[in-house]
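Removed from the display is one protein chain of the complex; every other protein chain stays in position.
And then chain A:
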Amino acid sequence: MTATDIHALVGAYALDAVDDLERVAFERHVTECESCRIELDELRETVCRLADDAWSVPPPRLREQVLAEVGRTRQLPPARKPRPDRRVESWRRWATAAAAAVVLAAGTGVSVWQVQEQRVQDQSVLAEQAQRREARTRQILAAPDLVVRTAPVVGGGKVTVASSAQYDAGVMMLGADGPPANGRVFELWTLRGRTATKAGLLDPGVGSAVRVIDGLPGNDGFGVSVEPPGGSPQPTQIVANVTLT
């Protein structure tokens, strides 16, 4: 699809009438085109006026439910403006956490990923993404009981799983050499015995991601599969498998 084709989607995008693949393509397009972004912002503002008239009194319990949930929901920190020194700082901090994890894990005799300067640099792109996510990612990576494991991805690349029993969560870092072909997507799974449970779905065209996986330490393994867009009820084509026990 050329830039012109993509830009023709601006109206459909503003109306949420595109599919996931087009959504991703259009969002990428907008980051590269200032005038397109302005047009989109204006059309979005216009579309919002269509909601003026959609007025319906919600059930009173909705207010209580929302306020109660808000009371126990952590807010995201402000998005960071990319600054050069920040980037260095962020992967360095990540590397420190990973190194600390390896030292601790080595003490327990678990076979883990060895930190080498070059490999940490390979991960710096992923680390940047991690820095932009919730503070929780950093919190887990800095956990004193963090254990880091890695496995290759069929077709190139690797998946790294850092898990903390203390937080009952893990951070999954997928760095495949490229996204799955033919519009298929990576899907994430936690594995317990013979049961695979969905743990996340990547967007089409995406081959790397950082995700927090809640409850990860209670599982036997972690898997990555390739699936049709939208995912599958069960993994059909496993491309990476990390043993957690």
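Keep this in mind: contacts are C-beta pairs under 8 Å (C-beta built on N, C-alpha and C of every residue); 3 or more make two chains touch, one makes a residue touch a chain; residues count from 1.
Convention: contacts and distances are computed from a predicted model.
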Complex member absent from the view - protein name from UniProt, among "Integral membrane protein", "Isoquinoline 1-oxidoreductase, alpha subunit", "RNA polymerase sigma factor" or "Hydrogenase formation protein HypD": "RNA polymerase sigma factor"
Absent-chain contact - pick from A:Leu43, A:Ala142 or A:Ala165: A:Leu43
Positions on chain A contacted by the hidden chain, ascending: 8-12, 14-19, 37-38, 41-59, 62-63, 65-67, 69-71, 73-79, 230
